[in-house]
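Working notes, beginning with the structure itself.
Here the complex is missing a single protein chain, while all its other protein chains stay put.
Per-chain numbering from 1; labels A, B and C assigned in written order.
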Amino acid sequence: MTVVLGPNRYGKAETRVVRVTRDGEVHHLKDCNVGVSLSGAMEDVHRSGSNAAVLPTDSQKNTVYAFAKKYGIGQIEEFALLLARHFVESQPTIHHARVVVEEYSWERRGPHSFARSGTETRTCAVHHDRDGTSTVVSGLRDLVVLNSTGSEFHGFVQDEYTTLPPATDRVLATAVTARWRHVPAAGQAQPDFGKSYDEVRRCLLEAFAGTHSLSLQQTLFAMGARVLAEREEICEVRLELPNKHHFLVDLSPFGLDNDNEVYFAADRPYGLIEGTVLNDDAPDAGPAWD
Amino acid sequence: MTVVLGPNRYGKAETRVVRVTRDGEVHHLKDCNVGVSLSGAMEDVHRSGSNAAVLPTDSQKNTVYAFAKKYGIGQIEEFALLLARHFVESQPTIHHARVVVEEYSWERRGPHSFARSGTETRTCAVHHDRDGTSTVVSGLRDLVVLNSTGSEFHGFVQDEYTTLPPATDRVLATAVTARWRHVPAAGQAQPDFGKSYDEVRRCLLEAFAGTHSLSLQQTLFAMGARVLAEREEICEVRLELPNKHHFLVDLSPFGLDNDNEVYFAADRPYGLIEGTVLNDDAPDAGPAWD
Amino acid sequence: MTVVLGPNRYGKAETRVVRVTRDGEVHHLKDCNVGVSLSGAMEDVHRSGSNAAVLPTDSQKNTVYAFAKKYGIGQIEEFALLLARHFVESQPTIHHARVVVEEYSWERRGPHSFARSGTETRTCAVHHDRDGTSTVVSGLRDLVVLNSTGSEFHGFVQDEYTTLPPATDRVLATAVTARWRHVPAAGQAQPDFGKSYDEVRRCLLEAFAGTHSLSLQQTLFAMGARVLAEREEICEVRLELPNKHHFLVDLSPFGLDNDNEVYFAADRPYGLIEGTVLNDDAPDAGPAWD
Partner (left out) sequence: MTVVLGPNRYGKAETRVVRVTRDGEVHHLKDCNVGVSLSGAMEDVHRSGSNAAVLPTDSQKNTVYAFAKKYGIGQIEEFALLLARHFVESQPTIHHARVVVEEYSWERRGPHSFARSGTETRTCAVHHDRDGTSTVVSGLRDLVVLNSTGSEFHGFVQDEYTTLPPATDRVLATAVTARWRHVPAAGQAQPDFGKSYDEVRRCLLEAFAGTHSLSLQQTLFAMGARVLAEREEICEVRLELPNKHHFLVDLSPFGLDNDNEVYFAADRPYGLIEGTVLNDDAPDAGPAWD
């Protein structure tokens, strides 16, 4: 028996970069959190501590800042691709790079004044390999939505531990985490990530609002399928939907009815529905979801 | 020497109530977090454990839900006043009630579909005493704003530990916590709390965006003064403004200049500016700020 | 009507300082989070933005680090007093300083190796005024304790919203936040803060464990009174005790009894009991609790 090194990666997490661009009096703002994970010829550093193959995580952080200056921060997927390719192409010991970016949204309050807006965070994860292939996953998290009717849950399995009554009208609420995989672009061509994001977000919201739901799984599938139906640049959608339970309060001890009017918003435990919706001809995902 | 009981209060914190109101197909939503703190004839319960004077916190929670049904949840200040008066007026052992409410905002996405919106939380704290007096403090927290120019900081004290260079152009960013005290209403008349909230929020945002700032204190005072100048129903404003430092990244090692373009958004430590702006004829605050 | 500046203060929050002291091979570690709040002649900076009276918060941070080097970090109260006196005595525009310190505990795992230990954080808040007076409040937070029996709750007020059944055997659990005020020391003499902390913590734990509780208020009073009875250097104790509800799960639908064996640990809402226990001859608190 021998001890071997298995999958490994290292990098700098959560580099917080804010990029201001001036257009005369009018400023533009990009506010991001960047994480880099590199892997490659790292056997020695684990075995002996030799850092001869190691690009310091501090240098990775510096690169994020320098690239923000040199190239600006356009769509986060593009910025992540720039960084990932740079690390792999410039360092022979780095065979693979994963770059994740979160973006926080701001709304304009003046020519150079801004207020944070929205509750959701836009995300992306990009992989680049030294064979030249890249994968791009875009996403969002913390998009909190609620339907106050149009949701049912009944006809489920009854086992000896089942006490839940069937529901024909309930609140359905969740905090959407969604990630979607782009069909690989031909050559250096890339989709319009900004427009794609806006459209996917719209699809998710519309499918959530528009689906009469018999189970959160059905809503999940409808959300993913809507994205695939409308956006040909997307081939796979993964969703994580916590069921943020809103329990009807029993007001009968106080002589009051409660016709779906007063709810207790519970924290824990919560249902958690996770699922994938994809095109049957989606190309191999490679490391895209890692 | 004798051991005595000093200031004390008890209650139910963080009752999460969601109230749905139907207007035909169209639903309306109020999403709140309610905290109740009661005080009064509580010597015995501390000394002997006798609960004869104690309204259980569980009953307080029930009251929140029952009142949400009976009265709906209009403006959070009104709901808090209803609750505070109820506890004091219905229980002889309760001499004073403090009710705090947080409200989370939702935007409509359909007749009965909603998405959480905004980053800030609306707040209020209400006190009601058995002598019949009430105080109302309204507020918000986590209103995150940033000016990418129009902020300076220089001419400060230089001591032996001062190394900060003067700045004539810096990013100014903060997460506003603001609370404002209402001039007591005559009789049962109350201000239009909803309109007042919108207007105060607007004043805060406009004063932040519109003030060329030589220090965050100056901005704080301008924000408070703007509210008092425009809103006669308000007599005092308290602000807590963390200085969310954005440090210019030194890119010179990479042969790059950085003309206020690339910033590192730091977490800790941070400056913290706290201040009060009030009318000189503001009535006594009583327990309003407790 | 004129707009005036009310209570205000400013400073640097959350300066994270770790101080290593070498004793040959053996190292010692102090790990703290320091917050400084200064007040004084700050009318101008609010009105005009003139910073002539303002010691930058950056200099305050530097002072924390320099003092950690020059004086080491002994007991956190002593370090806070050193800092508070320095700011007031060295700057004519600073009339009052408040310094708060949190300390995180580590246990030794080798001559220079450590592991974080315990769940609670030790705290202090010190005020120093230019008239030469100081106040010291020591404390802790997040000391989580649970009694699995020996707690009752009955005989409480029954109003129309009361549905809680009386309990003669329940779990009592809380996360203790405690702060205690020291009798002002004569001259520069100070109590042994380290020993005092250990003893107060012991008193709190013993009183919690040893009190057969008819209400959490009774436990609170017993905890405070125990400290005052045993520690003559303390004249006042303030406690905040969230009632971390553990609800007995109803297993009867599954043909199982539940004789205080299986509990659901709830998050929200929770009871919150706040109270003060003090000696009747305690000197005036001044700003100690601010």
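Heads up, the rule we're going with is that a residue touches a chain if its C-beta (ideal position, glycine included) is under 8 Å from a C-beta of that chain, and two chains touch if they have at least 3 such contacts.
Just so we're clear, the structure is a prediction, and the values are computed from it rather than from any experiment.
The chain not displayed here makes contact, within the full complex, with A, B, C.
Of the listed residues B:Tyr10, B:Phe87, B:Tyr161 or B:Tyr263, the one in contact with the hidden chain in the full complex is B:Tyr161. Of the options A:Ala175, A:Leu248 or A:Ile273, the residue whose C-beta touches the omitted chain is A:Ile273. For the options C:His112, C:His154 or C:Lys195, the residue in contact with the chain missing from this view is C:His112. Remark: the residues of chain B touching the chain excluded from display are 160-161, 163, 253-254, 267-268. Interface residues of chain A with the unshown chain, by the touch rule above, are 1-16, 35, 37, 42, 45-59, 61-63, 66, 90-91, 93, 153-157, 159, 161-164, 213-218, 220-221, 224-225, 228-229, 236, 238, 242-243, 268-281. For chain C, the residues touching the absent chain in the complete assembly are 16-22, 27, 29, 31, 62, 65-66, 68-70, 106, 109-110, 112-119, 143-150, 171, 205, 208-210, 246, 249, 251, 253-254, 256, 258, 260-267.
We take it that only the chains that are shown with their structure count from here on.
If you tally contacting C-beta pairs for each pair of chains, B-C comes out on top. Centre to centre, using the average C-alpha position, chain A and chain B are separated by 31 Å. Separation between the centroids of chain B and chain C, computed from CA atoms only, is 23 Å. In whole angstrom, the spacing between the mean C-alpha positions of chain A and chain C is 39. Residue positions 16, 62, 66 of chain B each touch two or more of the other chains.
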